[in-house]
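Take a look at the following structure, please.
With one protein chain held back, the other chains of the complex are shown just where they sit.
So, subunit A:
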Amino acid sequence: MKQFQYVRPTTQQSVLDAIAKPGAKVLAGGSNLVDLMKHGVMSPDKLIDIQKLPLRGISKSLGNTSSISIGALELNSAVAEHALIKQELPLLSQALNAGASAQLRNMATVGGNMMQRTRCPYFYDIAMPCNKRNPGSGCGALEGFNRMHAIFGASDKCIAVHPSDMCIALVALDATVEVASRKGKRYIKFADFHRLPGNTPELDNNLAHDELITRVIVPTNNFAKNSYYLKVRDRASYAFALVSVAAALDIDNGTIRSARLAMGGVAHKPWRLHEAEKALVGKPANKASFEQAAQIAMQGAKAYKDNAFKLKLAPATITEALTHAAGLA
């Protein structure tokens, strides 16, 4: 690991001042950043440890629109085990518990989870070309071993996938991200937080370098009874997703009133399935409806040399997740 300066400010204002300067990087739980620094993938000049900031707390607010607020420094384990989250947002709790190991969930924070970088092996191996790590150097995965890679939204510059499970649930739940900078607060819809690679795969998201994630806000919903997070991976636990699906249904007397669907492991960002959701509305909550939605979800999918299996695995996972969500499994 290269040398760096380490500072631990105690106020949000001093953090915002510090991150406004180039070369500085925010350190929250460190479970991804320290790993990347050890690999030499990232080598910031200065780490701004934000653990002293009061960005914690999980609470429900009953304003004009009822919502649940989660502080950016809340630990993944704490959110997953929180009574309010388990009761009102079980999909988020399940997704968090599907991610990483118990040790890492005790380190990783909500804000940090949103900022974690792809696990594409060509990104991690600094001897390989990677447009995300070193813009203009090429993409090792495009013609390389691309079994884990994208089937939606990729470009010829980058076919890496977004690694988080938490974010798949949050995009399905229509979350909003609150960020702060010296200019004040702003709100980013979760669906607009992460980016597709296009010609700038080095940019994972739309957070400006002088902005700090302060909390995530999830509107309350009617999905708690019928939601399910299904993660398909190479071993039973503690592995990144080949394909994952966040499925949530609002079922009234056997008919689907509304639906939410998002996929992980298939795109550069959490992949929301709006068309498939629309197709489910008004349909009976049964396997035929789910299979039809899964087929619609796959429109526009494109496989590479080693990941064609995802074209079959993804719709099967959607169908399975919806079946579990509906309580029919």
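We take it that a contact is a pair of C-beta atoms (placed from the backbone, for glycine too) under 8 Å apart; a residue touches a chain by one contact, two chains touch by 3 or more; residues count from 1.
Everything below uses one rule, namely that contacts and distances are computed from a predicted model.
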Protein name as given in UniProt for the chain not displayed, "Carbohydrate ABC transporter permease", "Thioesterase", "Cytochrome bc1 complex cytochrome c subunit" or "(2Fe-2S)-binding protein": "(2Fe-2S)-binding protein"
Among A:Q13, A:S137 or A:S237, the residue in touch with the chain that has been omitted: A:S237
Absent-chain interface as seen on subunit A, which is shown: 1-9, 18, 27, 30-31, 34-35, 37-39, 43, 45-47, 49, 51, 77, 100-104, 106-107, 236-238
